[in-house]
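For this depiction, one protein chain was excluded, whereas all remaining protein chains were kept in their positions.
By written order: A, B and C. Residues from 1 in each chain.
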Amino acid sequence: MSLVPEGPTARGAVPHPDVHTYDEVNRDVLRALETPGKGWWALLAVAAAGVVLFFSAWGWQLYKGIGVSGLNSPVGWGVYITTFVFWVGIAHSGTLISAILFLFRSPWRQSIYRAAEAMTVFAVMTAGLFPLIHVGRLWHAYWLIPYPNSRFLWPNFKSPLVWDVFAITTYFTVSATFFYLGAIPDIAAARDRATGLRKKLYQVISLGWRGTDSQWHHFGKAYIFLAALATPLVLSVHSVVSWDFAMAIVPGWHATIFAPYFVAGAIFSGVAMVITLVVPIRKIFGLEAYLTTKHFDAMAKLCLLTSLIVLYAYLSEFFLAWYSGEEIERTAFWNRLFGDYWWATWTMLVCNGFVPIMLWFRRIRHSIPALFVISIFINIGMWFERYVIVVTSLHHEYEPFAWGIYRPSLTEMALMVGSFCWFGFWFLLFTRLLPPIAIAELKEVLPAPTRKKTGEAY
Amino acid sequence: MRKHWLIGGLASLLALAAGVAFIQEEPQETPVSEDIAEPEYPSGQPIAFPHDQHAGSQPGQNNMDCQYCHYSAERSVDAGIPPVSACWGCHQAIPGSNNPEEVAKIQQSIQTGVPIPWVRIYKVADHVHFPHMRHVNAGLECQQCHGEVQEMQVLNSRDPVWGGDNMGWCVECHRQPDDAGKPQASTDCTVCHY
Amino acid sequence: MDNAAGLLASYEYLDSTVDAIKALKKAGFEKIKAYAPYPEHHIEHALGYGQSPVRVWTLVGGLTGTATGFALTTWTSIDWPLVVGGKPIVSIPAYIIIAFEMTILFGALATIIGLFVLSRLPSIKPPVVYDPEFSSGRYGVYVEGSRQRLEEARQIMNEQQPIELREGELDD
Partner (left out) sequence: MAENKNMQDGIKRRDFLKVLGVSGAGATLTGCSTEEVERLLPYVIPPDDITPGVSTWYTTVCDGCSARCGMWVRTREGRAIKVEGNPNHPVSQGGLCAKGHATLQHLYHPDRFPGPMVREGSELRQVTWEEAESLLAARLSSAQNPMLISGQMGPSLNELVDEFVEGIGGIRVSYDAISDAPLAEAARIVYGTAGIPQYDIENARFLLSFGNDFIETGSSPVAHNKGLARMSSVDAAGSKGRFVYLGSRLSLTGLNADKWIPIRPGTEAAVALAMAAVIAGDDPEVAGPYSNVLQAFNPQVAAQAAGVTEDAIFELAEDFASQAPTLALGPGVGAHHSGATAANIAVMILNHVAGNVGRTVFYDAPMNGAMSAYADIEATVNAMASGESDVVMVHGANPVYSMPLQAGFAEAFAQVPFKVSFASALDETSEMADLILPDQHFLEAWGDSSPLAGVVAVQQPVMQPVPHFESKQTGDVLLSVANRLSGEGDAATFYDYVREHHRSAHDDADGDFEDAWQELLRTGMADTRREEAGALELQSPEVALSFEVPTFDLPGDLTLLVHPSPRFGAGEFSNSPWLQELPDPVSKIVWHSWLEMNPHTAELRGIREGDIVTVTSPHGSLEVPVWLYPGIREDVVALAMGGGHTGMGRYADDKGVNALNLIPSTSEQLSGALVTTVTAVTVIPTGEKRRLATVEGSSDQYDRMIAPAVALADLGHAGDDEHEEGGHEELRELQGVGGFIPVPADEGAPTAFPLEGSRHGLYAEAQEGPRWAMAIDLDKCTGCSACVTACQAENNVPWVGEEQVLMGREMSWVRIERYYEQVDATQAADLDVRFLPMICQHCGNAPCETVCPVFATYHTPEGLNAQVYNRCVGTRYCANNCPYKVRVFNWYDYTDAVPEPLNWQWNPDVTVRANGVMEKCSFCVQRIREVQNRAALEGGREVRDHEVVPACEQSCPAEAIVFGNIRDPNARITQVSASERTYRVLEPLNTQPAVNYLKKVTFHEVASVGHEE
């Protein structure tokens, strides 16, 4: 069994019409790793500043107490959990594009999956911080991890939060491994062209890869199995995250639709984020030949599909709230649309439900600036989706007398903004240290050089 | 605790929290009035009190019952520190053959009315409620937790048998099956934590 | 064993590479190693590869994970039974999730370990027989044999017009 079906032309259109030889690929892609320009340094500086802000805000909170947030009772979860879910969501499409599209042999995968996977890894790294940020006693958070201790105490495996611990850590480990494994041959390629310190570095992290037949042979198998394992994992992780809410009895959380709804939402936001990230990379590193409109078209279509699923989820939530006849449920959803947080809800509906409708049009799908803008709208919308779910559900619950209002504090905002910088920081480093496009796999879909030009087709 | 930190430390960023954590975890100071003399003895105790001399059963020792001085152990959560008057009760008559200057401090305390600032050796964490009377009445010997105090000349550090910092130590005992095969004492959290 | 050595040929074309390998195999050479910038199934066919044993590692790892997951959750619940929300002490539905995640985790890790073991990675010592171009555009064929047989090999390889053909010391 082979990695590519019958040759590059199996799916008709050639994905990279402007790329001809293997050497070209190496040259173009590895050019990205050469000495960076001013723009990159500027961005890195901004990101670094944001990281400093992030950790000083966190330090401040640890020093004063979680009270520096705007949280209260009844709203015990706010921006922190919102941002956590947001980043977990972002983390999804990476592995999805990579693993699922790999299993389905989708021809537009190769040139974007490296960036997408990097995004996944860094997004999980960001998301993983927020549960730690939001707990009241960080210095005891390790109690959620099962380990033999002198108290004979163990975590409560019935609690969705413990499921989270397992899901997130597993997801991080697997996607990091998957990311690294896929990168090894390309790092080797980088090694063979690099010099000096970089060469040393690549020598180490390429693990002495030489592209021998046996290496490729086992590599292929291992990669397939990892993809096969990662695919259900992707689906499970965000289901588990959604159960943090669905397992609770809070009106607006307690819904069976949550798992698929969240997974769709995650892919939706993830793909949008990939577009947001890949557009500049393509421009800066001049990779137009590798990231063609065909790729963006495909991603836009995926966005469109998931946006429809998400919109459907919204509507069905409202419908079921009404149809159930359950007064408390009805009030909860009425309150979403017209209550104290109507603005959040409508932002969510517009950005996720209506803006993506433009993607029906081919012209928009093929206009990269348009896609870039839309993708940013979607990112905002998806953040607000989580905000709506978390906050509006909590602030009006069963006991009318205990209803309350939540106002995010500056500290929370700082941490939220800071998290984007933290993510950006790592992503910027990535673009300079690892080949942003999968070299080896790209070659698979290029026509192999043959001597007998008219000979039997390889 | 220490062991937990070891493992806890492994979790990244917890380390970052730890410092702050302990700042926050400082228990509030209990005011100590100035008139208390600073400890002068290696034991850290203001008076070189020989437990063995009082409670020891060797010839020449007095073989007193622990609860003669720690009088409330069997009816209260606190074992009780003997009032100076209790010491004075005997030491009025007994000037103390070995070191009378120590005994003199008792008299001084009685006269000035300034209590003796004993240094606390055994203490469970503040969020643990340990009812002495339940344990004494359950037939535990003082020595099972406090060690062979009656053989100690100075009581300046915890006896190795003491594990009061470590919940597992309590639980292991509570868990021991009784005749009916059930735990001999409840392992319900709110028995000690509330 | 100075009576044995290796030959390394680099080719520009896939078909020449494959032909070379086929020819060498026909000539009865055993120790043939091929280099390629990407996984090339034609080469694998030529060398006649079967199924990779990596999958066994994955399977075993996965199953271990499942078992561990259920064991951990169940045992800890029984070890100190605390009732929450009036639910059973051991509530399997909840534990399935833990078991699932551990299946994936162990499975993935086992796969990687398997891969490393099987393809002798990581090998930090610098390659003796290698051409940096292999990671870029070229294919390579390396064959080992006794000195007299190598002459035969050299001819077979030359038939496919290699870009370069050189004596290589014995690889590992």
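Some notes on this structure:
Here is the rule we go by: a residue touches a chain if its C-beta (ideal position, glycine included) is under 8 Å from a C-beta of that chain, and two chains touch if they have at least 3 such contacts.
Bear in mind that the values here come from a model prediction, so they are computed numbers and not experimental data.
The chain not shown here is touched by just one of A:35, A:73 or A:256, and that residue is A:73.
One chain of the complex is left out; on chain A, the residues touching it are 64-67, 70-77, 131, 134-137, 140-141, 143-144, 153-156, 158-162, 165, 244, 247-250, 327-328, 331, 394, 397-407.
Looking at chain C, the residues touching the absent chain are 81-89.
On the side of chain B, the interface with the absent chain consists of residues 1, 22, 24-28, 30-33, 36, 44, 72, 75-78, 80-86, 109-110, 113-120, 123-129, 131-134, 137, 164-165, 182, 186, 188-191, 193-194, using the contact rule stated above.
Operating definition for what follows: only the chains that are shown with their structure count from here on.
One simple way to say how far apart two chains are is to compare their mean CA positions; for chain B and chain C this gives 64 Å. Averaged C-alpha coordinates put the centre of chain A at 29 Å from the centre of chain C.
Multi-chain contact residues of chain C (touching two or more other chains): 80, 82. Annotation for chain B: no residues touch 2 or more other chains.
Chain C contributes residues 12-16, 18, 33-44, 47, 49, 51-52, 54-55, 58, 62, 72-73, 76-77, 79-80, 82, 84-85, 87, 91, 94-95, 97-98, 100-102, 104-105, 107-109, 111-112, 114-116, 118-119, 121-127, 130, 132-137, 161 to its touches with chain A in the complex. Chain A contributes residues 59, 62-63, 65, 129, 132, 137-139, 141-142, 145, 147, 149-152 to its touches with chain B in the complex. In the complex of the two chains, the chain A residues touching chain C come out as 1-4, 21-23, 26, 146, 152-158, 162-163, 166-167, 169-170, 173-174, 177-178, 181, 185, 188-189, 191-193, 203-204, 207-222, 225-226, 229-230, 232-233, 236, 240, 439-441, 443-444, 448-452, 455-456, 458.
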